[in-house]
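For this depiction, one protein chain was excluded, whereas all remaining protein chains were kept in their positions.
Chain nomenclature is as follows: A and B, assigned in order of appearance, with residue numbering initiated at 1 for each chain independently.
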Amino acid sequence: MKKSNIKNQSSSEGREVRIEHKKSLSPHYSLLTTKFQGVGLSDDDIKKGKVCTTHWIGDTKYAWDQGIAIGKYLEGLKHGKILGVECHKCGRKMVPPRMFCEWCFKTIDGWVELFDTGVVNTFSLCYVTWDVKRVKEPQIPAVIEIDGASKGMGIMHLLGEVNPKKVYIGMKVKAVWKSEKEREGAITDILYWKPIK
Amino acid sequence: MSDRVAIIGIGATQFRSISPDLSYKELMFEAAVKAYEDAGINPRKDVDTFVTCAEDYIEGTSIFDEYVPDQIGAALKPVHTIGGDGLHGLATAFLQIRTGRFEVAVIEAHCKPSNMLTPDGIEACGQDPIYNRPLELNTHFIAGLEMNRFCYETGITYDHCAKVVIKNRKNALNNPIAGRAAKLTLDDFKYADGIACPLTDLDVAQPVDGAVVIVIASEAKAQALKKNPIWITGIGWCNGTPSLESRDWVRPEYVTKAAEMAYQMAKITDPRKEICFAEIDDRYSYKELQHMMALKLCCECGAGQCIERGITDIRGEFPVNPSGGALGMGYLYEATGLARLYCAVEQLRGDAGKNQIKNAKTALIQAWRGLPTTSAVVTILSVSGGNDGK
Partner (left out) sequence: MGNRVAIVGAGMTKFVRRAQETGKELSYHAAKMALESCGMTLDQIDAVVLGTAPDTFDGVHMKGEYLSDGAGAWGKPYMRSYVGGGTGVFSVAQGWYHIASGLIDTCLVVCEEKMSSYQPHAQAAFLTIFDHTTERPLKPNLLWIFALEMNRYMNTYGLRKEDIALVAVKNKNNALDHPCAQIAKAVTVKDILNSEVLAWPVQRLDVSPVSDGAVALILTNETIAHRVTNKPVWVEGVGWALDTSYWTNRDLCYPRYVEEAARMAYKMAGITDPRHQIHVAEPYDPFDYKELHHMEGLMLCGKGEAPQLTVDGVTQRDGELPTCPSGGLLGVGNPIAAAGLMKVAELFWQLRGEAGKRQIARKPKRGVAQAWGDLMQVGTVVVVGI
């Protein structure tokens, strides 16, 4: 194929671009006859050593600084309280806490103590763990809108002490805490949320 | 329609070895507030696109871009992450503004290496899993191999490399945001611990926590918002080979190609004469000299003699790394390039205090992504937007 130097007039830098003469789909190429690459392997291929494999377990450990906002939130949890923050410009009371209002882009104006009750915004009944093991009794993750915060302000947590078939969106729930001496300043200081009768 | 793009705002936190009082979100917020104040903009209204630079393994979180928008004012706006150095982010934002569809762009990068409990293990995950990792070597070995071959072929000595460290860490003493300033002498190197011979621990830039945010704009916006915008007159970036087995251990071609792209755009034909100072990567001491050569910034005497004769000192003919570089400021992983850009902009604005270089009009900033990569970005900044010379 002939190559020619053609000045590329659309480039403001005035660079030269070499490109071949005009063509439609290259005559020797057709999607209908082309062979797509990719060789699929089965579990057996690996277990029976039909392909070579290497293994690596990474040594990747982290300890994250919580900072001011989450630091105070965790401290609140240790004392059996759920804390939120407020922005006076938009009027929102937010949880989980943050040092800035993301909509107004300004620092928050103060802290508020919220209730440890809330409403189920959405939930699921999960029969598979995070590492893909099947379980008989489902985990019940949910987004719980916290009472005292602005509408729609939820946190993710688990539901417990409830018949999975009886869970519904709009259900009122209350936090079940670990005992005071067991709490360590973590989201797991709340064991789960149970329905308020 | 003008093609010119300028830097109109910069913001950075202090670079510290630990920052236990602040989460990464709070560090980013601080840098962002400073940058927006400097630029005189409100990110919720005035910014068209946000580019952040991060790597999951450094953060300890996958799909890290999930967590960036809120603290930089970018919630529900065009935001994306580039897996690259902050200067790759700058190149991205530059391209976006040049399309004519965006007028103001923000680039952010940060890191908190103090939160990495096993930095060696984490960095080892960057090595090729099939050919290199089974050797179970600390990743610095790659720099050790390179330094050894580089010095062997060029005649640059380990003392030359040590003098780079001494120069940069001394410069950092007068840089208020630097985190690793020190007054060293050649004697200190006699007692330094070996890491990957000939590398000693003094030859390696130590990590620090910090965040940097940069605001850039099209010419029209820049003129409207800022009295003295700093112009990006050239930018280039290039990759070499990721594999250790096929790379040149002496000449980083990818740095030269990135520079050529930038020089061509900036219409620079004699870099040493037309650029006033340079901020170039010095994650390892020998790297400053290797990069100087690749960037064609050495005079005929060579990079070793440049450092020997004080040509690259802060009061020398061609200051290199007046900010203190990574050796003096601290190594900021993905934020390294932006930290150097921040200091270069201060120089060009005349705000560099005791480290101020007289008549600083044009600067070159170069970033390298660190081991085991062969990925570099070069950018040229200018006060007037044209070819200023010295």
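We adopt the following convention: a residue touches a chain if its C-beta (ideal position, glycine included) is under 8 Å from a C-beta of that chain, and two chains touch if they have at least 3 such contacts.
None of the values given here were measured: they were computed from a predicted structure.
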item: Shown chains touched by the chain that is not drawn here; value: A, B
item: Residue, one of A:T34, A:N163 or A:S179, that touches the chain absent here; value: A:T34
item: Selected residue (touches chain absent from view) among B:I10, B:V33, B:V79 or B:I166; value: B:V79
item: Sole residue of B:T61, B:Q206 or B:Q223 that reaches the chain not shown, by the stated touch rule; value: B:T61
item: Contact footprint on chain B, counting only the chain that is left out; value: 1, 3, 55-58, 60-63, 65-70, 74-84, 88, 91-92, 94-96, 98-101, 122-123, 125-126, 128-130, 236-243, 253-254, 257-258, 261, 265, 369, 372-375
item: Footprint left on chain A by the chain that the document does not show; value: 1, 8-13, 15, 17-26, 29, 31-32, 34, 36-41, 46, 51, 55-56, 58, 62, 64, 66, 70, 73-74, 94, 96, 98, 102, 121-132, 138-139, 141-143, 152-158, 169, 186-188
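We take it that only the chains that are shown with their structure count from here on.
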item: Interchain centroid distance [CA atoms averaged], chain A/chain B, Å; value: 31
item: Touching residues on chain A, where the partner in the complex is chain B; value: 12-13, 54, 56, 58-71, 98-100, 102-105
item: Chain B - residues contacting chain A, complex; value: 3, 19-26, 29, 42-44, 57, 60, 69-71, 73, 75, 112, 114-118, 120-122, 124-125, 129-130, 133-134, 264-265
